[in-house]
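Every protein chain of the complex appears in place save one, which is left out.
== chain A ==
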């Protein structure tokens, strides 16, 4: 008994170690790739610092100060060393350390993407279940049209149309930015999530304003997840609904709803978890376009402007953060597998 327990624990530990190793290698590969791309691109990081009017001695000085005269692998090594000491370098755009910048812009994106994924789940999931349980009938066709629309409509076009209709014409939405100017900076910064912070402060007017601003971009950003989640839900459900245990459930005299939600749906939770995690990850990076259209001061906008400037410190910092998020989401969904599927325990 003891030996068994020990070997199980050992297997678990080695499993964790293996997974940690994979994570490290993934992140290192990601960094190396971005680093090389950044150095190969015809961008001049020095020029971005000194400006076009600087003389050549200043240029050379900065060139050496940035370590650009050393071989590329040495540069990469130095960068990694800095990273390990928590130093992501300074961003050219703001002059602040990259890490501080990311910390500042990230909550805006998290808030947007989280609301978007909530829309994706709340709309996409029932849509997919409805499509599967009405296969070939009306519900399925409606879901297909919505899905097609969500997949194929460019997000920036939707963003502009949304602003035109709901902001300019109807005046329902809040327009550009995270909150009306009157409340800007008035909400005490606790989590960086305006909805949470204004609610914590009990400032319901600010909350309403923030809500009016976030709903439209979140809906539009979430539309792609609606399409993705409903499509995947539909195919997972179809697979389950053709299983024998569905017949068993019907033999018991259960209603359609009980069979669909109580039996088939419980069996797709594990697969859905991965889908939602992936969708959430791609929302975080996919926020770039919608943030530009809605002047949303988030991660996507920061990344775009850094890219335009050729600011590799900021870009690599962002890439690392996105990579970390993806890896973390994957680990979390793996860990949750055991909660939903007794066979993996």
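Definition applied: contacts are C-beta pairs under 8 Å (C-beta built on N, C-alpha and C of every residue); 3 or more make two chains touch, one makes a residue touch a chain; residues count from 1.
In the analysis below, contacts and distances are computed from a predicted model.
Not every chain of the complex appears here, and the one that does not is recorded in UniProt as "ABC-type dipeptide transporter", selected from "Simple sugar transport system ATP-binding protein", "Cyd operon protein YbgT", "Electron transfer flavoprotein subunit alpha" or "ABC-type dipeptide transporter". Looking at A:49, A:195, A:226 or A:249, the residue that reaches the missing chain in the full complex is A:249. Remark: the omitted chain is touched by one listed residue; of A:18, A:141 or A:266 this is A:266.
Even with one chain removed from view, chain A keeps its contact list with that chain: residues 243-245, 247-256, 258, 262-263, 266-267, 269, 340-343.
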